[in-house]
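What follows is chain A.
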Amino acid sequence: MALSLFDLFLALLLAPLLLGVVNRVKSIFAGRRGPPLWQLYADLLRLWRKGVVYSHTTTWVFRAGPLVAVAALLTAALFLPFGGAPAALSFSGDFVLFAYLLGLARFATALAALDTGSSFEGMGAAREVTFASMAEPALFLCLVTLAKATGGLSLTAILGPALPEAWVRFAPALLLAAIALFVVTLAENSRIPVDDPNTHLELTMIHEVMVLDHSGPDFALIQYGTSLKLFLSGALFARVALGFCEREGLLRLALFLGGLAGFATLVGVVESTMARLRLSRVPQLLVGASVLSAFGLVLLLR
Partner candidate 1 sequence: MSLVLVLAGIALAASSGLAALVRRRQPQLAQRSACAVLLAGAVLGIAGALLALGQGRAAQIHAGWSAPFASLELRLDGLSALFLLPIFGIPAAGAVYGCSYYPQASHGNHALRLQGFYGLITAAMALLAVAANAMLFLAAWEVMALSGFFLVLTEHEREETRDAAFVYLAAAHIGTLALFALFALLGSRSGSFDFERIARAGLAPGAGIFALMLAGFGLKAGLMPLHFWLPGAHSAAPSHVSAVLSGVLLKAGIYGILRVSGLFPVLPAWWGFAVLAVGAVSAVLGVAFALAQHDLKRLLAYHSVENVGIIAMGVGMAFIGRATGEPALVLLGFGGGVLHVLNHALFKALLFLGAGSVDRACGTREIDLLGGVARVMPITAALFLFGAVAISGLPPLNGFVSEWLVYLASLRALFSTVPLVAWSSLSAPVLALVGGLAAACFAKVVGIVFLGLPRSGRRPAGEASRGMLAPMAALALACAFIGLFPAALLPALKHAAAEWAHVSPSLLEEPARRAASSASRITVAAAILLGLVYGLAAIRRRRAPVTTQSQTWGCGFARPTARMQYTGSSFARMLTLRFGWAFSPRARVELPAGPFPARASYHSQVPDTVLAAALVPASRAAALVASRARRVQHRVQGQALLVGMTLVALLAWRFLFW
Partner candidate 2 sequence: MLFVVLAPLAFSVLALLDPLAARRPRALLAGGLTHLAGVGWLIVAAPSPALHGWLELDPLAKVVLPVISLLFAACSVYAQGYLARRRDRDNRLFVGGLLILLSAMTVVATSQHLGLSWVAIELTTLSTAPLIYFDKSARALEAAWKYLLVCSLGIALALLGTFFLALASASTGGPHSLLLSDLVRAGHMLSQAWVRAGFAFLLVGYGTKMGLAPLHSWKPDAYGEAPGILGALLSGGVTSLGFVSLARVVQVCSAAGEAAFARDALVAMGLFSMGLASVYVIGQRDFKRMLAYSSVEHMGILAFGLGLGGVATSSAMFHAVNNALTKGVLFLAAGNIHRSYGSKLVDEVRGAARRLPVSGSLFLAGFLAITGSPPFGPFFSEFSILNGALGAGRYAVGALYLIFLSVIFVGMGATVLKVVPGDPAGAPEVANTRDSLATAGPPLFLMALVLALGLHLPRGLKVLFDAAAARVGT
Partner candidate 3 sequence: MKAFAEMVFILVVVIDFSLLVSSRLKAVIRAAAAQGALLSVLPLLLSSERVEVGHVLALSLGALVVKGVVIPWLLTVAIREARIRREVEPIVGFIPSLILGAVGVALAFALSNGMPLPTPEKHDLLVPTALSTVWTGLLLVVSRRKAVSQVIGFLVLENGVFVFGLLLSDFMPTMVEAGVLLDLVAAVFVMGIVMFDINREFSSLDTEKLSAPKD
């Protein structure tokens, strides 16, 4: 239990760093030196100290949005086993709660965006919930595939000792699931090719346009939430992808951190080498991911 809590603490602490790694990879590709790895920590601190501006239009929903979102993400973090230890909280079907907590965070953010009455933020919210609802089946197909392969019904069980053996027996299915999971991760975290976190044209943005009106500590929470979400999805992906190598003790934690770094690099490479898709193509990508993972599941069920 203590180890689980330590892992959790580490995760919450390291979450902003992951985004720093992604940005560093991107700047290396662009031939720049780029911001320092801990840039986001500095940003968060600065924002936390700033004052806030609220629109006349907004209500308590706007203020509650970031709080609920971060709280939901933090709760979700309880269910994910990070390093070697099992998750802090685990029960059969807990990944449903995990996914739905991410959903709650999204719901809160979208409502906060709609509360401003801005058409751009409304647009962003609409896109966010649209793509999320399409990513959801793909995510669940991946999880069901994993559950079937490992015989576990909780994240801890799925990512536990049964996973390496599952990789041996059902490698093709798990490979398909992992690819789909990566696509879902990109979509859920508003990364290229679904969304471009660095764009400055409101018309093309998804996640960023939703939070245009947030400022100060609220925005700090949102930024932290974004990084935490990326960290959570990255951790899930890394654990699944590295499931085939079995290690013990500290080595496992090292492997996990290495996996995360690999994930960040992968995201950075994808972001640097691919262009953002047209919005109308995004659903095809997500449906494609669903089909991939469904195929994986079919391989297991046949």
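Basis for inclusion: all candidates are chains of the complex that A comes from, given by their letters.
To be clear about the criterion, a residue touches a chain if its C-beta (ideal position, glycine included) is under 8 Å from a C-beta of that chain, and two chains touch if they have at least 3 such contacts; residues count from 1.
Because the structure is a prediction, the values reported are computed rather than measured.
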item: For chain A, as assembled in this complex, the candidate in touch from 1, 2 or 3; value: 1
item: Residues of chain A touching candidate 1 in the complex; value: 48-61, 64, 67-68, 70-72, 74-75, 78-79, 89-94, 96-97, 99-101, 103-104, 106-107, 110-111, 113-123, 125-127, 129-130, 132-141, 144, 147-148, 151, 153, 202, 212-213, 216-218, 221, 279, 283, 290, 294, 297, 301
